[in-house]
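Handing you this structure, nothing more for now.
Heads up, one of the protein chains got dropped from this complex, but the rest are sitting where they should.
Our next item is chain A:
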């Protein structure tokens, strides 16, 4: 890594950490049980919403009722987005006259956006009408993020409340997340993005003449769309000149703001944050990266405040950083070191005044190695999934990092809300092991961890792991699964593993290379996304319900402190060891094999 790379990573972390406390304190006020200056400020709008929707804001929900409300609301969301895609040709704001989306793709996309995954099998600028983008996808961007935050707040109440049957009110938590957190931040973010040149309009696409005419080789197809073959069985091709270029337009900035802030990651355009209209400048890139980890980081601080011990929040954040920083450095270093296949050839891969050096394949020149590597680490650490470079083109070890960050269960920051409650599930497991080793029935934040909590935490940790390994197995055994693979050998395996890991951890980023908009992949990944999101959420709510009902155990010298470097190390070890032990065999057949072979 160059000094310049270190400075970029360092600057990012400093700015992020400076923002953690203000954002966290603000959210603590938003979700406080007692009225305060924030909730009083928006109280009028809030009450109007409750009246309009017939919500009884003072209803205290048990975990089952909370989970049911959450589930019904999201299933409804899936249906709405599905229908919207299917009937878009007959609805307004469709200047490009896009046809109805196919049933499997529409189903996949609907689940994808409701589960905060935002895996995109489709290409936005050639599939979705402006109305679908705004009313379907952008709305789900808000609501899935708000659901994540709501569930987290409920889980935290499990720890902070004592002998309580209720973990809060889903509708209130949902409304407050959207109204006080996501909307204002999105507004600010949209303005910043527009200032950098991100498009925000309802214009039809614009055709412009290209500066330099180029041509490409096109496969000749017959009327049925099949490739025409010559006598020898080869596909017939022809050179096609390119004289004009279509520039996509649309209300992009507003959607990109929430795509980052809500760790959604579903791009307005197919190229996602690599597209110049989504992410035009290094500064827009910086604020997009910042937006991804802003809320997950702030939630850690809010968690500390709500359980009455800020150190607990810092400890969780520190655990995330302890894993995040080395992996980020590993990724950037691997990219900066360049392509191992080119070592020993007459290729200069060193950074100099004239070149970025390293492996620039699949990266945007306006971002370079560090900003691309950092973005890749951030987007997979958080379950965002937006990309500003092609992960398929990362070096084998560079590609291993984002893949593994997802496989760790999306708990290193993770999705808004979901990352932290996932991490709390790991903390429960860590506390259990640690508690045994100090000879006491384990306690976390004053709540005894017993068989029921272990069951739920284990389920939460197990589920994504199981989905990844089983989903990958199904894909590699099925001709339809293998059909989409672009590259042979270990890299092809990585493409499949990455796609399933991304869906099963609700990340949504694509390695690329895999043609996933087929009925097989749409259905497989759709199931993975749904199962990874909702059963896990319900398990965490069940744990919260059980914890909230428990009494608080006072601290003594025999209580294991959970804010010390020792506990941070232990928690990080548990996360890493579970991730390593589960995925090492699979990774060995993908990126590790590829890396070891490319060096020879």
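By our rule, a contact is a pair of C-beta atoms (placed from the backbone, for glycine too) under 8 Å apart; a residue touches a chain by one contact, two chains touch by 3 or more; residues count from 1.
One rule holds in what follows: contacts and distances are computed from a predicted model.
**Q** Refer to UniProt and select, among "Acyl carrier protein", "Transglutaminase-like domain-containing protein", "Phenylacetate-CoA oxygenase subunit PaaC" or "Potassium-transporting ATPase ATP-binding subunit", the name of the complex member that is left out.
**A** "Potassium-transporting ATPase ATP-binding subunit"
**Q** Among A:305, A:400 or A:469, single out the residue that touches the unshown chain.
**A** Reading the full complex, the residue touching the unseen chain is A:469.
**Q** Of A:103, A:197 or A:561, which sits in contact with the chain we cannot see?
**A** With A:103, A:197 or A:561 as choices, the missing chain is touched by A:561.
**Q** Which one touches the absent chain: A:44, A:241 or A:439?
**A** A:439
**Q** In the complete complex, the non-displayed chain touches which residues of chain A?
**A** Considering the whole complex, chain A reaches the absent chain at 429, 432-441, 449-451, 454-455, 458, 461-462, 465-466, 469-470, 472-473, 476-477, 482, 488-490, 492-493, 551-554, 556-561, 564, 566-567, 570, 573, 577-578, 580-586, 588-589, 592-593, 596-597, 599-600.
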